[in-house]
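Reading through the structure tokens given below for one structure.
As you look at this complex, bear in mind that one protein chain is not there, while each of the others sits in place.
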Amino acid sequence: MFRIAVIGCGYWGPKLVRNFGEQDDVKVEYVSDLHKERLNFIKKRHPVVKTTRNYKDILRDNKVDALAIATPVSTHFQLAQEALKHKKHVLLEKPMTCTQDQAQRLIDLAKKHKRVLMVGHTFLYTGAVRKIKEIMDSGQLGKLYYFDSVRINLGMFQHDTNVIWDLAAHDFSIMDYLLGVKPVNISASGACHARNEIENIAYVTVNFTNNVIAHFYVNWLAPVKIRQILIGGSDKMILFDDMLPSEKVKVYDKGVWFKEGSKKDDYKIQVQYRKGDMYVPQIDITEGLYVECKHFIDCIKNDKKPLSDAAQGLRVVRLLEAAEKSIKNNAKYVKL
Amino acid sequence: MFRIAVIGCGYWGPKLVRNFGEQDDVKVEYVSDLHKERLNFIKKRHPVVKTTRNYKDILRDNKVDALAIATPVSTHFQLAQEALKHKKHVLLEKPMTCTQDQAQRLIDLAKKHKRVLMVGHTFLYTGAVRKIKEIMDSGQLGKLYYFDSVRINLGMFQHDTNVIWDLAAHDFSIMDYLLGVKPVNISASGACHARNEIENIAYVTVNFTNNVIAHFYVNWLAPVKIRQILIGGSDKMILFDDMLPSEKVKVYDKGVWFKEGSKKDDYKIQVQYRKGDMYVPQIDITEGLYVECKHFIDCIKNDKKPLSDAAQGLRVVRLLEAAEKSIKNNAKYVKL
Amino acid sequence: MFRIAVIGCGYWGPKLVRNFGEQDDVKVEYVSDLHKERLNFIKKRHPVVKTTRNYKDILRDNKVDALAIATPVSTHFQLAQEALKHKKHVLLEKPMTCTQDQAQRLIDLAKKHKRVLMVGHTFLYTGAVRKIKEIMDSGQLGKLYYFDSVRINLGMFQHDTNVIWDLAAHDFSIMDYLLGVKPVNISASGACHARNEIENIAYVTVNFTNNVIAHFYVNWLAPVKIRQILIGGSDKMILFDDMLPSEKVKVYDKGVWFKEGSKKDDYKIQVQYRKGDMYVPQIDITEGLYVECKHFIDCIKNDKKPLSDAAQGLRVVRLLEAAEKSIKNNAKYVKL
Partner (left out) sequence: MFRIAVIGCGYWGPKLVRNFGEQDDVKVEYVSDLHKERLNFIKKRHPVVKTTRNYKDILRDNKVDALAIATPVSTHFQLAQEALKHKKHVLLEKPMTCTQDQAQRLIDLAKKHKRVLMVGHTFLYTGAVRKIKEIMDSGQLGKLYYFDSVRINLGMFQHDTNVIWDLAAHDFSIMDYLLGVKPVNISASGACHARNEIENIAYVTVNFTNNVIAHFYVNWLAPVKIRQILIGGSDKMILFDDMLPSEKVKVYDKGVWFKEGSKKDDYKIQVQYRKGDMYVPQIDITEGLYVECKHFIDCIKNDKKPLSDAAQGLRVVRLLEAAEKSIKNNAKYVKL
């Protein structure tokens, strides 16, 4: 029996409790939160889980193998650091840390203590994103042209981070996973409609070599919930609409063919459109978080490197830091 | 009987011929194009219209009152200039000209010769945009927060202008009409997947005073056709989806209320969400171009200032020029 | 503390366990099922719930106040009868029983023992259906014209009942609740593609007085999941699309106005269309089953008549029996 504790029991913590609880040979031993009513909430649903307001009780319990940390991002570094020092494996929610430096120090610490340090980039574990990865890895898309992402809805305003840290963190992790190449620079714009310090709407552009461009639109103040990613290639294009109850991933056999070496003045006739069929692959509908929890356990048991390892966590934090820097500098390009 | 000629008979010209032809007391006297097959195409559908490959024939005909010019943008200035000098009223397709200077010179010329000079910003004449204008003018939206526009599809690659000049011109005109305020600066990114000179995908941010932000995503290489505008206000928000066969405009009674003067550390509890009903106003489904043609005639007959007058045409060209400048300068802000 | 037991732990039982478990002052004391693996499934998620393969253990336990029965319909009558005789309150899943006679006998028994007997017509407790009821009760729709329902998907083939008993039971209960008037007769057609005994696709028409017509399309063999109800009135019409993640209920201010007393030969000009705005009311998104469980407890505690009482259960069974009779008689009308 594998024993786990969940630290932080706001919106995400209870989902971790439920999904770890449904794994074979896993027991959620503790839940910790500063607020008593959140602990009561868990107690009502999971009467056998121990609850505590002091997470240090958990660190001291040698029977606990691993911690899942779902607290505000500003506390991630310190909690993960303590956990690793107490020889616990750690599943750390995204964004991993507030700075690249913190992320690097956690990576080093995990290495030193030989513990698994995984970041909760949960979308990587959904059937939809795994299927898109499979399609892209097969080379079907041809040459990659662009990656365009929209993640907007009404709420939840965060009080310690802006909308990029809150929402774009998801899409940066998806891009990092699917593209697997190093970005060159980043530019971001945004606006604050509550206070001047915290953007609630933002647009981020990431440039790669070979004219590959990525763009992210995030908004806490939209009347509708949209979660769409469009990936364009020379041979095929993918539309991923995560709000659809089914048929989330569409693969379009559409494209444009440019005749090389043609003269500028006869440009027009050198473009050939191709419009073929579209298909919707069947995807696994298992909850992404369930797959993520299972993967975390598997990595510990079998000493594997997680798909969303700490190195990816760091790369996402690097993008977040750079986007924030650009937004404060009038959309100026920031090198990555 | 009012006599009109249409110069340029590619994609848009035949639509002008049809829509002018359906007006009362209007006769399409001539159609001109450099390509004989386009003239034959018109001849087949409209056997009584005179066709010519030499537009100068039309300028010399004193019975012709007005010209609608639907040629490539690079020819707009010269054609409109000649037409105005020949005392013709002019409906000039968008974008109005290649430069602000050209636009200003046409404005001056029209003023001198006392002719109507109107720009074909056709979306301003659709039932949807007119309804949105009516709603915004009523003050229902409260304080304006953002204007977000997406216009993407597969094709039509232009050989003389990039995707911003081709597609964003529409959305700039809609924004200019609906917001009616002067933008402060603009930033643009993009990528070229055919040749390095002409962007086929681009993202444009326009900043206004009071933290109002506008954004435009245009793409010639998308597998799906999306035309969406999202307008956010403090009290209400509008979603305009132009691809829907009906129910194109949705007005959401949703918003966020920020308590002023609250301390930073209790920020979170100072945000109040409001989620009310949504409604879909009934809109006039008359073809926008029909309304536009009617309005052009009306402006000539009754000496009115067009809704999409040359001054608006110039403002749109200014945005286009500035966006292009920014895209060539790594998304650097360009003052407007 | 109120103690409840759930009998039957297939697809629906675990949802009852979870939703009763989340009520205040309620404890799920027992879960019973014939299959050991289903009990293990519950044990894993709810370690403190007692499980048994023999439901009679529960009947004998005087501390148990109420039973929720979620077993195959063929067992409903006997289980509910025993439970009522043991003075338990009963929440019985739909369809209530196999015959009207059984339903009547349970009604009598509940009355005799003064116990609450409620039927699990769960859609009545969703925010969407409650909002539609509120709109219809306000009289906004004018004169009622029709009620049209579609409920189709792939699976779940039942081995003891046809698709009408399985799926139309839901829609019959919604119609009964919303219309509140007595139907006159019923006609049904269907087809069996597996074996000849059990229809997997069926169409049912129910006629009312005043030319009101209702229709139900149910199908276990559709590639897409559709759950739509269209309600037409003389003044307004409602479209309820239960598969949408939001905006499920749309109220259309559309209609037709017929001039009375007009002569037959000038019929055409006597029809006037009215096309006004559409609106989407905000609806409560609490899970219907949670509201249902709460209502059941409330009815017991405060001696109230349930919204979905046994009399409604009987009316739904009457429609099901009559539909089956018609389907076996070539769609012949069966009086109700």
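Think of it as A, B and C in the order they're written, each chain with its own count starting at 1.
Convention: contacts are C-beta pairs under 8 Å (C-beta built on N, C-alpha and C of every residue); 3 or more make two chains touch, one makes a residue touch a chain.
Predicted model, so just to flag it, every value in this text is computed and none were measured.
K.L.:
Kindly state which of the options C:Leu221, C:Leu244 or C:Ala311 is in contact with the chain not pictured.
P.N.:
C:Leu221
K.L.:
Considering the complete complex, identify which of C:Leu179, C:Leu230 or C:Leu244 is in touch with the unshown chain.
P.N.:
Considering the complete complex, C:Leu230 is the one touching the chain left out.
K.L.:
Any idea which of B:Ser246, B:Gln272, B:Thr286 or B:Asn329 touches the chain not displayed?
P.N.:
Checking the options B:Ser246, B:Gln272, B:Thr286 or B:Asn329, the one contacting the hidden chain is B:Ser246.
K.L.:
Thinking of the whole complex, not just what is shown, which of A:Asn40, A:Asn54, A:Ser74 or A:Gln282 touches the missing chain?
P.N.:
A:Gln282
K.L.:
Counting contacts across the full complex, list the positions on chain A that touch the omitted chain.
P.N.:
Residues of chain A in touch with the missing chain: 247, 275-282.
K.L.:
Take the complete complex as the reference. Which residues in chain C touch the chain that isn't displayed?
P.N.:
Residues touching the hidden chain, for chain C, are 145-146, 148, 152, 154-155, 157-159, 187, 189-197, 201, 203, 205, 207, 211-213, 215, 217, 219-224, 230, 232, 234, 237, 239, 250, 252, 254-256, 258, 264, 267-268, 271, 273, 275, 278, 330-333.
K.L.:
Considering the whole complex rather than only what is displayed, give the residues of chain B touching the chain that is not shown.
P.N.:
Touch with the absent chain occurs at residues 21-22, 44-45, 47-48, 224-225, 243, 245-246.
Heads up, the rule we're going with is that only the chains that are shown with their structure count from here on.
K.L.:
Measuring from the mean C-alpha position of chain A to the mean C-alpha position of chain B, what distance in angstrom results?
P.N.:
38
K.L.:
Would you kindly tell me how far, in whole Å, the mean C-alpha position of chain C lies from that of chain B?
P.N.:
Going by mean C-alpha positions, chain B sits 52 Å from chain C.
K.L.:
If you average the CA atoms of chain A and of chain C, how many Å lie between those two points?
P.N.:
The mean C-alpha positions of chain A and chain C differ by 40 Å.
K.L.:
For chain A, which residues are shared contacts with two or more other chains?
P.N.:
Touching at least two other chains: 224.
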